[in-house]
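Only one protein chain is missing; all other protein chains are in place.
Going in written order, the chains are labelled A, B and C, and every chain counts its residues from 1.
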């Protein structure tokens, strides 16, 4: 049962801008760059304010990247109508990233009627060395 | 073996300001309000930019509150020298808070030589209805 | 809104025996010893087969204790009719216990219509030094 996205990358970026604009209060730093069967990928361009001493990207910024990408991946497959809510997010911080753009790819592990579970892999752009890895659960309202 | 803090509330707020100033890039919204045997409590005054549609505080903001409070609780008990690093954080989002100040109390579950584990309970200020609950692990560098 | 149990310790032990007998395939090693507003406590008497080299209780045994106690705590407050299912369990192993009986106390962090979240604190019997700490989510079928 292949799970195909029903929204395009352009749809998803439009949705980010119109319905989820609070992720952009700091400037347009989040961008959807790919989607496909069961997954989506975002790019984050961290700003000075997202850094911790030593120049590494802060934990809350990595958390936000994992959470937004998982949410976008879910919407890509169920459509923008649903108001899914994060109920649980478990994140492991693995390596300090260099300063520069990050990418996050999320895969759907389960898409049930009431719950969806996704994992999120964060690395530097075009690298496959993991910076952080997360698993998130979303509660999906009755459709 | 009662675990007593070695830093005061004033020490901890000073540390926040001088060494951890990136949590204040959005204004002074985090404040340590209590510490004692094995715990510390912080207060967060969310701003417009920390809200999601519907007026609820965003997930990354709650994550940041849990992470900063756990870090401060750890430092209160081992002193400000250590450069502890979050390695894992698991958070459950339980209820949408009303608009207004939040509090977070962290307790030390384990303080080992290399790892510390703490839990974090977030509620509205002066309420005991939980908004979110987290468990976090910190790696402590050799002392 | 105080959350009071609707089942007694005797009710819960009867339920364990009749409806959940697979936890007793290794002998009667699990016993409910207390319940009250929002919590329940179980006792586990580990057997030879639950030990790891060095005489410490195995991870799966501690997992089982946290999971069964959380399930029993939930049933104590919603009644034995529901077929709740564990959807997520996050466990931190904190200290190696001595050989001997363990206790686990679970508190309800949230009891929603569709999801319940509980935490679990495991220690040696009558000790307050934590051996392990867990947080678990249960999906509750429509009632």
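Just a few scattered comments:
The criterion applied here is as follows: a contact is a pair of C-beta atoms (placed from the backbone, for glycine too) under 8 Å apart; a residue touches a chain by one contact, two chains touch by 3 or more.
A quick note: this is a predicted structure, and the numbers were derived from the prediction, not measured.
The omitted chain makes contact with just one of the residues C:34, C:64 or C:140: C:64. Where chain B meets the missing chain, the touching residues are 87-88, 90, 114-115, 137, 139. On the side of chain A, touch with the chain left out of the figure occurs at residues 90, 92, 94-95, 109-110, 117, 119, 130, 133, 135, 137.
Against the chain not shown here, chain C presents residues 19-20, 22, 25-26, 49, 51-53, 58-61, 63-64, 67, 85-93.
Here is the rule we go by: only the chains that are shown with their structure count from here on.
When every chain is reduced to the mean of its C-alpha atoms, the one closest to the centre of the whole protein set is B. Put simply, chain B has to spin 180° for its C-alpha atoms to lie on chain C, with the angle rounded to a multiple of 5. Each chain gets a centre from the mean of its Cα atoms; for chain A and chain B, those two points are 24 Å apart. Touching of two or more other chains is recorded for residues 90, 92 of chain B.
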